[in-house]
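Heads up, the thing below is written out as structure tokens.
One chain of protein is taken out of this complex; the other chains stay put.
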Amino acid sequence: MAELGRAALLLSLGLVAYAVLAGAHAAFHRRRRLAVSAQNALLAAFATTLLAAVILWTALARRDFTFSYVAQHTSRRLPLGYALSAFWGGQEGSLLLWLLILTGYGALAVFLNRRQRELIAWVVPVLGGIGVFFAFMLCFISSPFGTQAAPPDGAGMVPSLQNPYMLAHPPMLYLGYVGLSIPFAFAMGALLSGRTDERWIVMTRRWTLAAWTFLGAGQLLGAHWAYVEIGWGGYYAWDPVENAAFMPWLAATAFLHSVMIQEKRGMLKVWNMVLVSLAFWLSILGTFLTRSNVVNSIHSFSQSPLGGWFLGFIAVITIFSAVLIYARLPLLRARTQLESLVSREATFLYNNLLLVAFCLTILWGVMYPVLSQAVRGETRSVSKPYYDFFLHSFGLPLLLLMGIGPLVAWRRASLRSLGRMFVIPFAVAVVTGGVLLALGYGSSAPGILAYTFCAFVATSIVLEFVRGRRATGSVVRLVARNRRRYGGYLVHVAVLLFAIGVAGSSAYQTIHEQTLAPGQSMRIAGYTLTYDRLDSVSGPNYTGFRAVLDVARGGSHIATVAPGENLYPIEGPANEASVYHDPRTLGDVFTTAQTIKGSSNIDLKVLTKPLVNLIWAAGFIFVFGALVAMWPDAVEQRRLAERYAAAAA
Amino acid sequence: MTAALVLGAILALFVVAFVARPFLREPAPSNDDLGALSEGQRARLELVEERDRAVAALRELEFDHRTGKVTDADYRTQVGPLRARVAAALKALQPGAGPGRERIARN
Partner (left out) sequence: MRRSPARLVIALSVAAALAVFILYTSIAGAGTPQVVPTQIHKYVGQSVTLVGTVLSTRGDAHSSAGMRFVLSDPNQKVGRVPVVYHGSVPDLYKAGRIVVLTGTMRSGQFLANSGSLSTKCPSKYSPAKQSAKT
């Protein structure tokens, strides 16, 4: 079956190569049948890649150790779910996942928009070109279908990856990363075809939103995995691999906002082309960073042969998109201009600048070791203080803008109208800040600022819904008629909750470590944890221990936690944190424990993280808001259909 | 190994047939042009988009006024030019509008 898998990948490579060559020829010479043939090649590439994927999944499920990949990433006792998730647990499999999602997305996007022949004719070779790179890697550099004499058992899976969140986090991230290829391909297709209209934006609007949502949700899942699995009580360490997902998300966020300006005002056309290219470029960079060991990260690994190939591909994308945008500059001339610095368009522009600035400072931080080595001959790195500084410098104004933007009218807003709109949110913010200071939360200036701004934003969003409901008669009608706007407001609510959760759990957390014998207690932030006993545990492929602790507050028992460790015979030990979710603080009491050899004493580490659960709750609201924003609107669909029919008349 | 080769060959045949399908269905078509928009249609599409933008801007202004984001004075200042813009866009789309189309496209 490995041979069939290799054959399927070779066919995929041939098909995407055909899509590039035949597709480009067809688009340039306006050959209809050849263009359709190139589209079919893209669809067929999905089928052959899917076959390769099914073969690998089957081998993983059956623990067929004649597949080297299966032997390296699974073992006989590994539960089936994790064995299947090993598909994306290694380099070769993750590249195959990239190609699978790319060809799947590409096939769907091209099929759904096949009537836009002129544009699709150019989109196909761009998607094919991206596919050629990944298919080539899979066929000749990093194949998942290498075979060997089957060992008695496999090397197993890294214990920290044996976690339910790892079943969802990588596929979600990839659905996001790869999804950014679609708007990129359509943007380049529009430029190649010499189109000046906004149709490519209309066609890719939901794709971009979906990719952005997957990327955001994938990052949150990863953060939650890190929180429960790694055992340090944190959820984001500004690790280069984490930043590699955050950067394209920031660029995509900027793009989602500025593309609205282009649709409404016909402005920022060049900026949008640059942003969509940047978002895609960063998604490829992210894929490169996790594989090349160019930058030291707890995630990055020993030297991979892919590094050089990825660099080459990144260079090709950069040159291709830069040259194309430059060559088409005359077509991208704006029809209108910004009328006022106090307008919603202007706030979107400020928001874009902040997002891109933040993204670039993160990129600088990630690449700093490489650059310092190249320039000074010495590797230097930046860490949390650097990123925190820019998170505060750019993130806090961004937070405030989320509240200002909705209150400002399009085109031009007078100071009188601004004053009228701002007075209530401003008052609520000031009162909130005052109350928090009085309650003693002034220890963290960024924290108190964040909460004050959140109060401002929350009030402005609530007022938007209240005023909108008054104008339309019902909230349902209001949202139904303005899905993008009010779906966006819901996403902003999610960002607020996220900011409150991050501020609370980082600025106001407490940490304590202590060695405890059975019966002894530890006090932290109003909780008392008493060590009861040590229990043994066992699972399908591990044994371990749990330190059972009683959690009390004010002398009353509120919970039992049991942190400990799992020992996997093949893979080694894995810390198992135990978390009590306190509904009173919306926060957690986070515990980890290590045994001390030769005794039943434990080294207990406890963190209290107020409001941390708002971060995870924000994830649900984020997805809900995005779904509202992307929900098809029959009225709008009809209007768009009439628009393009009128144009063709 | 042999089974894999046979399956691979069958798959390749299907794939080639699917890719060649447009040529097999129409070996000698009367028109093989991709059917791109003409210059006139592209210009018209721009005008249609401008019309939609103008109508949407007017609708947004009305909504912002109803929700209190735009004062009465600001509304009176802005609504006139916007309505004129909508009217001009609609007029430019009339058959035989001529030079007006270019003016709208530039503005």
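Which chain is which? They are A and B, in the order written, and residues in each are numbered from 1.
Assume a residue touches a chain if its C-beta (ideal position, glycine included) is under 8 Å from a C-beta of that chain, and two chains touch if they have at least 3 such contacts.
It should be emphasised that the depicted structure is a prediction, and the values quoted were computed from it without experimental measurement.
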Legend entry - Visible chains in contact with the missing one: A
Inset, instruction - Determine which one of A:A357, A:L396, A:A617 or A:L640 touches the chain that has been left out. - result: A:A357
Inset, instruction - Sort through A:R115, A:R584 or A:K597 and give me the one touching the missing partner chain. - result: A:K597
Inset, instruction - Give the residue, chosen from A:L341, A:A374 or A:V475, that touches the chain omitted from the document. - result: A:L341
Legend entry - Residues from chain A at the interface with the omitted partner, ascending: 66, 68-69, 72-73, 89-92, 142-143, 146-149, 158-160, 230-232, 267, 290-291, 296-305, 337-338, 340-341, 346, 349-350, 353, 357, 361, 368-369, 372, 378-383, 385-386, 389-390, 393, 513, 515, 565, 572-575, 592, 594, 596-597, 603, 605
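One rule holds in what follows: only the chains that are shown with their structure count from here on.
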Inset, instruction - With chain centres taken as the means of their Cα atoms, state the distance from chain A to chain B in Å. - result: 30
Legend entry - Complex contacts: residues of chain A adjacent to chain B: 1-4, 7-8, 11, 15, 18, 26-27, 30-37, 40-41, 43-44, 47-48, 51, 117-118, 121, 193, 195-199, 263-266, 335-336, 407-414, 416-417, 420-421, 464, 467-468, 470-471, 639, 643-644, 646-649
Legend entry - Interface residues, chain B side, partner chain A - complex: 1, 4-5, 7-8, 11-12, 15, 18-23, 26, 29, 31-37, 41-42, 44-46, 48-50, 52-53, 56-57, 60-61, 63-64, 66-71, 73-74, 78, 93, 105-107
